[in-house]
Every structure is written in structure tokens, then in C-alpha cells.
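Note sheet for the following structure.
Partial complex: the chains shown occupy the same locations as in the complete assembly.
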Amino acid sequence: MSLQARMYSLGEIAERFGLELKGDASRQIRGVSTLASAGPDQLGFLANPRYRSQLATTAAGAVIVGPQDAGEIDGRKTPALVADEPYVAFARVASLFESRSAPAAGIHSSAVVAESAHVSAAASIGPLCVVEEGAVIEDGAVIGPQCCIGPECRVGAQSRLSARVVLVDRVRLGRRVIVHAGAVIGADGFGLAFDRDHWIKVPQLGGVSIGDDCEIGANTTIDRGALEDTVLEEDVRLDNQIQIAHNVRIGAHTAIAGCAAIAGSSKIGRYCLIGGGAGIIGHLTIADRVTITAMSLVTHSIREPGEYSSGTPIQESRLWRRNAARFKHLDQLARHVADKNKGHPHE
Amino acid sequence: MSLQARMYSLGEIAERFGLELKGDASRQIRGVSTLASAGPDQLGFLANPRYRSQLATTAAGAVIVGPQDAGEIDGRKTPALVADEPYVAFARVASLFESRSAPAAGIHSSAVVAESAHVSAAASIGPLCVVEEGAVIEDGAVIGPQCCIGPECRVGAQSRLSARVVLVDRVRLGRRVIVHAGAVIGADGFGLAFDRDHWIKVPQLGGVSIGDDCEIGANTTIDRGALEDTVLEEDVRLDNQIQIAHNVRIGAHTAIAGCAAIAGSSKIGRYCLIGGGAGIIGHLTIADRVTITAMSLVTHSIREPGEYSSGTPIQESRLWRRNAARFKHLDQLARHVADKNKGHPHE
């Protein structure tokens, strides 16, 4: 991968990130890569034990490893940076080599900005953006091309919106929030009342409050609250195509994988991990440090930390069909077995 | 929640919506809220019995309740509006306090409108919209910022599109249709023919027809038909991130929750309720008044009204793994039990 960023010596990198260096401090590094692909001017890393064998064969100019692997390294052959958390150290070092420079502050001439909007002189508004009445864009915020910042929305300092993000209405982003392309934050929640023979729309009057350091994935949707706000606490991380319904509250440091969905008014704890495609129905409470595995459906509140799952394992369809057909009569089967057992006390 | 809308007396509200008033008709109301949060100038409501206990403690200036709860209210302490359907009454009253005014009619100077498009003088076209050849925008329609109205598309009277909606091709919206940000209506259906060793695209020549009073959620997609139209009858309500494939037909008054998907050519009845993340495979027929629970997969037509489900319950993963492992051999287990039962006729 060609990168335009400048080179750094291993010594500079070790000092900047407080890493222990084994080997030649003067070696020049111009990028990062995998152990399998790294060349002599690139830094590789070992975070996942399954790749340990590649340490012996990598052509990397240097490697980031944990203390447990440092012993195996011959620093004369392959210099090493030793970190307690090699993946964290890699993430920090890799950021040196991000070549994309932040756009200059200012409002692009093609953007449409309402009179009553307040845009910091130190913010950047990209081409063909719309900034509506009463919106506030704080210092250092970067609004990508074709974004729409709706009425009374606020984008906090140093936040970065990619292309074509929409903040619909009464959305407040904290500081250093990252929002990826196509996300829609603050659309009306799905509020309906059934009036004899048809639906009437329940006005959605709340907003959305997103804490500092949150990240929102591409084409993810977060609805505004019905009366009070939908809330993400700080450092919540959402992948792509996630649906967060009205009045959901997500605790700090919770991470949610792609295509998961959380229904209205559910409260998710802190430090939770929600797997891809998982679903949580409405009005539930999920404790802190709960993990939900991929594509599981949560239908009751979860009070205890731990890992939870639903579903059945993947099988050849030929076998699966037979088992699935039996599932339709599982209660009958269980009652049948219990009957057989009459008079033979068991467990 | 601060609202800029004007105040209304309880008497005015009772009269306007035909509600029975218990207590001081002169009390001034400036907004709506939950029983737990409402202040003395706000109206609370009780629609969900789980919140009944809050009636005694609410600081609301007045409450909307059903006849069954009206007795508990001391109108001198907390005035009450009594409604047969309190949630419906709340929805109507809340609409009084929606502060957002409709944008003025006219075409924003930054919009790009084709010569052959017909835009009513009483419609509003927002900034940076594109309206293509032969498109028609009827009286009172409001097209939000950055929308794209494709060739030969029609937006019916009083319909409202939020920001960045795309009507791709041959899409017809009825009257009073609401479409939320990021929705894509009228993209090609997924039509492929396998030609020996590769795919060829099957031209998608149909359109999309959306009935009066439908609502389409944020980032939802509704594909155009292959030959005939994809059809939503009137008052169909779609939440966010729903996928409606080509040639689907959805009956009037059916409501579908977020992330559900309906495959090609399936026909859904009237007054159905489809849960979040549910899936319906192609070429099926679903009767009227069918409810599908969240994340269920429908693999055959459903002829009778009622509620239908699939999947397994959420459990601690440690227990779930054991049960899931047994599911892979459930047919064997059932046959085994049947064998044991030879010669012992049972039920």
C-alpha cells in the first residue's frame, strides 16, 4: 500500500509511544502491514496468536509484539517493539501513517448555510452541504461533502462527518464523534397509534444525544426520541447499518457490530458487546458487560453480565431439514419421554 | 423539552379533540411529556398499564387517561382528559405542539430542476435537490434538502420527503406520504439470469406505486418491479432499513418494524404486523391480520390470521451451546425415542 506519509526511525517510534526497542533504532519505517505482507520499510505486528508462526518468516523491517513473544525475536535480524498490548500499540503507530490531511477550515462556496446557523471559523464545511436554521458547528469540526445538518443540530468540537451524513432534527453530537457516510441520525421514531381501522402518526418530539468519542457506521440509523431523547453515552461504537430506535439508551464503551437492531426504549449497559445482526426487542434492560452473539434475539431483560446466544447451528440443509421438522414437535417429544418415565424417579 | 409552540387551555384541548374534562378548564398547557417527566405546564398520558402507579406521583399539569383510570384521578389535584383511546388522543394532542413549520412554497435557487418536470407552485423543493425529466410534484408537497426525484416520478399532494430521499425511476407516491431520510425507492430489483458460467442482468422495467398515507423509514429500500409494479396499498407503515424487493405487494394498513425484509413477488395481506428483522422469502402469500414476531423467517405461505414465530430463546451461551449441539441430532433422538416405544402404543 503506497502511503505519502513521511518516514520515522524505530527509535522515534519507540520513544513516542513508550515501547521497548530490541534492535537497530535507526531503521527507517514508512508504513505498517501484516506480518505476511510487510516489506523491509514496513512495521508488522503480532496480536493474534494464530499468526505467531509468521514471526519466523516475515520480511517486515520490524515487528510489534507482546512480552510473551519478545523472547523469540532475534533483534539483529528483525528489530522488535515490545508492548504490553501489541494491538493497541499497533493502532497508535498506524495512525502515524494515515496520509489523509484534514481539509482547511472554512465553508465551501457550494454549501447552503442558513443565516441563523453558527459555524465556527475553525470548522470545515464541505461542498454541497446544507446547514439549517439554528445549527451549531463547533471548533475543528469537519463536515464532509453533501452532508445535511438539520435545524437546531449541534456538531461538537473536533467531530468528523464523512460524506452525505444527515442529522435530521435536534441532534447533538459531542466532541470527537466520527460519523461515516450515509448515516441518518434524528429521523422520526416509528410511533403509531391504531385508531379503529387505520394508523395515526404519533409526533416524535425528542432529539438524539451522542456522547464524546462515539463512532457511527455507514448507513446506520438512530431515531429521535418520542418525547425525551435517544441517548448514546460516551465512547459507544456502532458499525454499519445498525438501527437504533427511539428512546434507546446505550451505555458508555458499548460496541455493536453491523446490522444489529435495538427496538424502542431499551436500555443497554456499559461495556456491552452486541454481535452482528443481533436484535433486542423494546422496553428491555441489559446489564453492563453483557455479550450477545451474532444474530441472537434478546426477548427479555438480562440482569447478569455474561455471554448470551440464541439460534441453531449451521448444517447441511439435508440434515437440517430433518432436525427442523422434529423441532416443530419437540414439546410432544419431551412430554412423551416424561410419560415413559412415570414411576421411574429420575434426577 | 423546550417547544416554541403556543399555549393551549385544557378547555380548548378538550373541545378540539372531543375529550371529557375533569378539572380546571383554564389551566394552560405548553407541551406534552411522560408522566415521570411532565411539569405543571405539560400534559402527561397513561396508555401503558405498567406506568399506572405514576398517576399518583406525576407533576404533570394534566393527564390523558382511559375511562378505566379516570376514577382514580382527583381532578382538583391533577386535571384529566378522559379518552376511550388515550394513546390516540395523546397522538392528536401532541401534534398541537410540533413546532416545526412547513417550509415556504417554491424551488430553492440551488436545486436543479429539469425543463420537462412539473412542480406545483404550491410545492416546496429544498436546497440542492435534483428533479429529473418528466417528474411531477403536486400541490403542497415538501421535498427536503438534497433529494433526487428521478425521471417520470410523481410525488402526490401534501407528501413530505425528508432530506436525501431518492426516487429512482417510475415511482408514484400517493397523497400525504411521508418518506424519511436516506430512503431509496425505485432502484432496480435483483434480477439475474445465469448464462452457463456468468450472470446477466434482467432489465427491471416496472415501477413502484405507494398508496396514500404511507410512511417509509430512514434508509429503507423499495425496488421497482421487473415488469409490473411493486405496490404498497394505502396506510402501509414501514420503519427504518427495511428491504422490499421487486413485485412485492403489501396490503393496506400493514405495519413493518425495522430491518425486516420481503423477497421478490411475495404478497402481504392487510392489517399485518411484521416484527423487526423478520424475513419473508419470495413468491409467498400472507393472509390479512397475520403477525410475525421479531426475526422470524417465513418460508411458506400463511393462509390463516394469527401470530407466527421461529427461532430459539436466548440463553447463557454455555447452556445454549449444549442444546444447540443436540439440535444437530434431533431427528436421530426422536427416532430413537420412537424405537424404544415399539409395541407400547402411545397417544
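Which chain is which? They are A and B, in the order written, and residues in each are numbered from 1.
What we mean here is this: contacts are C-beta pairs under 8 Å (C-beta built on N, C-alpha and C of every residue); 3 or more make two chains touch, one makes a residue touch a chain.
These figures come from a predicted structure and were not determined experimentally.
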| item | value |
| --- | --- |
| Oligomeric state of the whole complex, in copies, if 2 are shown | 3 |
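Rule of thumb we're sticking to: only the chains that are shown with their structure count from here on.
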| item | value |
| --- | --- |
| Rotation, 0 to 180 degrees and nearest 5, that superposes chain A on copy chain B via CA atoms | 120 |
| Distance from chain B to chain A - Cα centre to Cα centre, in angstrom | 26 |
| Of all residues in chain A, those that touch chain B in their complex | 112, 128, 130, 132, 146, 148, 150-151, 164, 166, 168-169, 182, 184, 187-188, 190-195, 197-203, 205-207, 219, 221, 223, 227-228, 241, 243, 245, 259, 261, 263, 277, 279, 281, 291-293, 295-300, 302, 306-313, 315, 319, 322-323, 325-327, 329-330, 333, 336-337, 339-340 |
| Interface residues, chain B side, partner chain A - complex | 1, 3, 31-34, 37, 85, 87-88, 90-92, 94-95, 97-98, 100, 108, 110, 126-128, 144-146, 162-164, 178, 180-182, 213, 215, 217-219, 235, 237, 239-241, 253, 255, 257-259, 276-277, 294-295, 311-318, 320-321, 324-325, 327-331, 333-334, 337, 340-341, 344, 346-347 |
